[in-house]
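Handing you this structure, nothing more for now.
In this view, the complex is presented without one of its protein chains, the others remaining in place.
And now, subunit A:
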């Protein structure tokens, strides 16, 4: 009554005026990101066996991978994620049998051009084939030709 509440309110806002600010100046400073955060993907190429289970697990068909047979092993040549369809559910990471696919803590995936948005994790040529594998490769190509 008689403005007691008004004075109290003014006191609160005046105190708040001098209190430390909660804002974090984003590009310069950043909140700590928890370990389980679903950020940008990383692929440990040496562990990957190009089985394609991640691509199968994906509900949005984000992952496309290309592989070549080098010798007796599958060799991953291309691993691209159409990250604009990704919902970061983590099914691909769970499905990986060799624990090669991981989330990182990178949250900033903005790009200026649309063509830069897809996340290219692997893009490489298959190594030069040895004599045995050349035969194997030619056999497969013959089959495809038929």
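The definition used in the following text is that a residue touches a chain if its C-beta (ideal position, glycine included) is under 8 Å from a C-beta of that chain, and two chains touch if they have at least 3 such contacts; residues count from 1.
Throughout what follows, contacts and distances are computed from a predicted model.
*Asks:* Name the absent chain as its UniProt record does, using one of the following: "NADH-quinone oxidoreductase subunit H", "histidine kinase", "Peptide/nickel transport system permease protein" or "ABC transporter ATP-binding protein".
*Replies:* So, among "NADH-quinone oxidoreductase subunit H", "histidine kinase", "Peptide/nickel transport system permease protein" or "ABC transporter ATP-binding protein", the name matching the hidden chain's UniProt entry is "NADH-quinone oxidoreductase subunit H".
*Asks:* Which one, A:4, A:21, A:36 or A:113, makes contact with the chain that was left out?
*Replies:* Looking across A:4, A:21, A:36 or A:113, the contact with the absent chain belongs to A:21.
*Asks:* Given the full complex, what residues of subunit A touch the hidden partner chain?
*Replies:* 6, 9-10, 12-14, 16-23, 25
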